[in-house]
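Missing here: one protein chain of the complex. Every other protein chain is in place.
In order of appearance the chains are A, B and C, and numbering begins at 1 in each one.
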Amino acid sequence: MISSLESAPIDVLHWFLGLLGSFGVPAWILAIISALIIIGTIIGVFLSLFALTSVMERKILARVQNRYGPNRAGPFGLFQPIADGIKMITKEDLVPRTADWIVHFLAPVVMMVPALLVLAIIPYGRDMVPAELDAGILYFFAVGAGTEVAVFMAGWGSNNKYSVLGAMRAIAQMISYELPLVISAIVTAMISGSLSPSAIVSAQGGFAFGFVPQWFALTPWGFTAGLIFYICALAESNRSPFDLPEGESELVAGHLTEYSGFKYATFFMAEYVGMFAICGMFVTLFLGGWQAPLPFLDIIPSWCWFLGKVCFVAFTMIWVRATLPRLRIDHLLAFAWKFLLPMSFAAFLSAACWHYAGRGPLAWILSLAIVGIPYLLLGNAFTNRFSVSRRTYLFSE
Amino acid sequence: MSFLPSLESPQTIDVSLGPQHPSTHGVFRMNVTLDGETVTRLQPVFGYLHRNHEKIAEGNSWLAAMPYTDRLDYICPLTNNWAYALAVEKLAGIEVAERAEFIRVITAELTRLQNHVAFLGFVLGDMGAWGTALMYAFREREKILDLFESLTGARMMCNYMRFGGCRCDLPPGWLDTTRKLVDGFPKFLDEMEALLTGNEILLARLQGVAPMTADRAINGGMSGPVLRAAGVDYDIRKVDNYGIYNRFKFRVPRGTVGDCYDRFMIRVLEARESVGILKQAIAVIPEGPVVNPKAKQRGFRPPAGEAYGRIEGPKGELGFYLIADGSDKPYRFRIRPPSLINLTLLEELCVGTKIADVMVILGSIDIVLGEVDR
Amino acid sequence: MIFPGSGILKGLAVTARNFAGSYVEKDRLTTEQYPEERPKLPEAARSFPFLVYDGDNPETGMRCVSCKICEKECPPQCIYIIQDRDEAGKAIKRPKVFDIDISVCMSCQICVEVCPFESIRMDQDYELSSFDRFGSLILDKPKLLKSNSYYHSIHPTEAAETDGRIEADRLKKEAAAAAKAAKAAAPSVVSASSSSSQQEGKP
Partner (left out) sequence: MNDVLEAIRTALPQAIVELVNNPGPSAQHSLLVGRKDARAVAEFLRDSLGFDFCSNVSGVDWPPRKVKETVLNTEMVDGVEKEIKTTVERDVPGYLEAVYHLYSIRNKTGPVTLRVRTGDRDADVSVHSLTPVWKSADFQEREAFDLFGIRFDGHPDLRRILMWEEFADHPMRKDYMAPDDFEYEPTPHDKILAKVKARTEAA
């Protein structure tokens, strides 16, 4: 039973394909059908996850802010996404008269495509990778960069000043954060010796002392690289505190100002799917992918672990969003280039030391020092650079 | 892309921030010229909420102007009431009942508390913190508004002060509820400070942004927390000793740099001082009538003359300049709106900063459009 | 600052505490779930004015004598009164038309304060929204008139005080009338009873 639950999705697929095969369907059609089923399942899972998250995000934000959140549509407000969807679809689709309507129309599509494409290489469970690419990570970042074009298309095509400002910000931000994002991901590839996500996940298998999982996030270099990856993931998916392109309080809605109705919903959906993809990548690279955190928890199927971890990371993103104010554009860029980039190099070095110092206590000390010292130095220099200081105030009686 | 060329140069774009904009605190509008993200010119445009309050008041009786003052700075109606009542009392030489003076101090300091905590929330909203701080602030403000409702009958449009006193006495148990709230308030301020004042992003966003020297602040007519943040020790509660403020011990905080962070922190510190004043006032409030029985409300005709009365409102110096000609209507009714005059230096403060800072600077000045446009 | 990022972590701790606290502590969640939960209004709460009548008949028990002081004092001038006249065209102390435009009214309570006949009072009904901008927001006399017992149910303390004042007034008037009656001859009894008839019918 356990093994069947573990491989249940694959078993069902194989059973279905076998059934079709017994009717004499040629193999190449079977391959296409198989791919279509996998694609359909993934899109279905992620879109329903998106629907669930859009309501959970609002509920979590509300609870952080001591409110109830949506609780009118259906039990606990769970049908809220359906209501939202109906609202979005029935709204008028406005296109400004002076907009470049082709670009304006294409932007949400271009936004959606890479968000869905990158889902192909993520290992969702044991032996559950839709497309087993040897250079999966490379593919992920290469395709993921496509969203930048979409954001810029949206900003430029709208012919709105707020949109252009938002698009300019988005380009500056995404390109700056792409660099530390990739470098921090490369660190894991370096340790595990492969660019394939499945190989990276299996490199994190096993337990030290029998109960401590050997996830990369639990090593000094992996923690640093993971944190950098996480911060960059926030920035790449335009989430608070890096939501400058939308910049609600400054730029109204940034590149989305002139979008309404279903186009807006597509953007919204793409952003959430993109966020899940990058969360999935984060889980794959640093949190042991689909592996259970403790040996005896193996009884729960691996794909459940994967989804659970993704949801946890998404929850922390919502939590961060509820807490932090937005950065300013110059701080944002300085943070990327002057702090995150050097720190990701430090993580790089630290990982190298870890590898060559034998992954023992010495390696711990060395790699901790290599990331810790730059962190304190750089961090303090960085905060002083922006004259961040505690102040004393004078009182007069 | 076919923007109209900017007035300044082809390198810049003109953006009209407002009057419909998420964070201009109402229908304020700024015509901003941007060079990239940097502001090179900023021109405030007023009047979208103008209803000529002064003309309305000049056409009504002296008493009938009182409910209109609620609608000036609708976040803090009770201090507006007090400023008007104070000016009229100066004009006609009316004594204020002893108990009413205490009630005025208590309500005014409660108003200051709720204004300042709401301010913290609004500034964080302007910085894009998704309303978390705002909701915490409103959670506490709600309790103060409930107090106002049980005292005056309305949460925001209180219409409570009268010439020579207040409209009605405190309901039974009101002081106990207030004491409980005041005692719990520092805990809430601690929570707010833990959330906000150490946050590196917030510090980077506020510190060093738009500093103001003391001389410039005085010449520009800044008042209230904005003036004190610039390092000027000037609190009308201390200087004019209006009401009975000389009976309470409190300190006046002042900043050193005069930037957004100082303006932000001055509010937190002032809220803590207000808690102290409230505790003292609740402890010693005497019994007695709440309105001077000699003061006439209906058909009130002050002797001919003029008076300028001002108080330290939560947003700054709120003054009323009244001219009476002996009739039952004000001859001239002029409001000195702190929100409007504190915007005098807005352009100076904003030029050279980023567009995101404009919202923070505007937020740190703390305006309410009801008062700016009147 | 020794440990960069500590302020952010502290902030995250505060929000986490609030997130968990909102499920546990009742006073963190201040929202009222409106149509199901209704706020308990304090006695002083006010919405829009209404007219008090004594007894059961709104027309005869009306306290309003159409003195038009409220009309004159109303800051936004939302009260409109026409005095009633008998067949002979003589003015009688009763309004024929008494309209309050509550789309203009700003709930300031000044009409209540200036009314010398304890007739106009503030209601607490806040569910007044309607689809008709002009018709249903102008309250006419039948809509405005509400019984003294209703007044007692929304503002018990204030209503009791008002009744006490009216009672004292009546007693004073009766005493004056009695003194007058004692001073003069018999026929003045009739006028004494008629003068007090306006304030009859208190619960």
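Basically, a contact is a pair of C-beta atoms (placed from the backbone, for glycine too) under 8 Å apart; a residue touches a chain by one contact, two chains touch by 3 or more.
Since the model is a prediction, treat every value here as computed from it, not as a measurement.
Novice: Can you list the shown chains that the absent chain is in touch with?
Specialist: Contacts of the omitted chain with visible chains: B.
Novice: Which listed residue (B:83, B:157, B:341 or B:355) would be found touching the missing chain in the intact complex?
Specialist: B:341
Novice: List every residue of subunit B that touches the chain not included in the displayed model.
Specialist: Subunit B touches the chain not shown through residues 46-47, 50, 52, 54-55, 90-93, 218-223, 227, 232, 234, 239, 302-308, 310, 317, 319, 321, 323-326, 331-332, 334, 336, 340-341, 343-345, 373-374.
As a convention for this text, only the chains that are shown with their structure count from here on.
Novice: Please flag the chain sitting at the greatest distance from subunit C, going by CA centroids.
Specialist: Here the answer is chain A, farthest from subunit C.
Novice: If I average the Cα coordinates per chain and compare with the overall Cα mean, which chain comes out closest?
Specialist: That would be B.
Novice: Can you compute the centre-to-centre distance for subunit B and subunit C, using the mean CA position of each chain? Integer Å is fine.
Specialist: Their C-alpha centroids are separated by 31 Å.
Novice: I'd like the Å distance between the centres of subunit A and subunit B, where a centre is the mean of that chain's Cα atoms.
Specialist: 43
Novice: Indicate the whole-number Å distance between the mean C-alpha point of subunit A and the mean C-alpha point of subunit C.
Specialist: Chain centroid spacing, subunit A to subunit C, equals 59 Å.
Novice: Pull out every residue in subunit A that's touching 2 or more other chains.
Specialist: 64-67, 322-324, 383, 388-389
Novice: Can you pull out the residues of subunit B that are in contact with at least two other chains?
Specialist: As it turns out, subunit B has residues touching two or more other chains at 132, 136, 139, 195, 199-203.
Novice: Could you please specify the touching residues of subunit A with respect to subunit B in the complex?
Specialist: For this pair, the touching residues of subunit A are 61, 64-67, 98, 100, 156, 159, 161-162, 164-165, 168-169, 240-241, 243-244, 247-252, 321-331, 383, 386-389, 391-397.
Novice: Subunit C touches which residues of subunit A in the complex?
Specialist: 60, 63-68, 319-320, 322-324, 375-376, 379-380, 382-383, 388-390
Novice: List the residues on subunit B that touch subunit C in their complex, please.
Specialist: 60-61, 63-68, 70-71, 132, 136, 139, 142-143, 146, 149-154, 157, 159, 167-168, 171, 191, 194-203, 297-298
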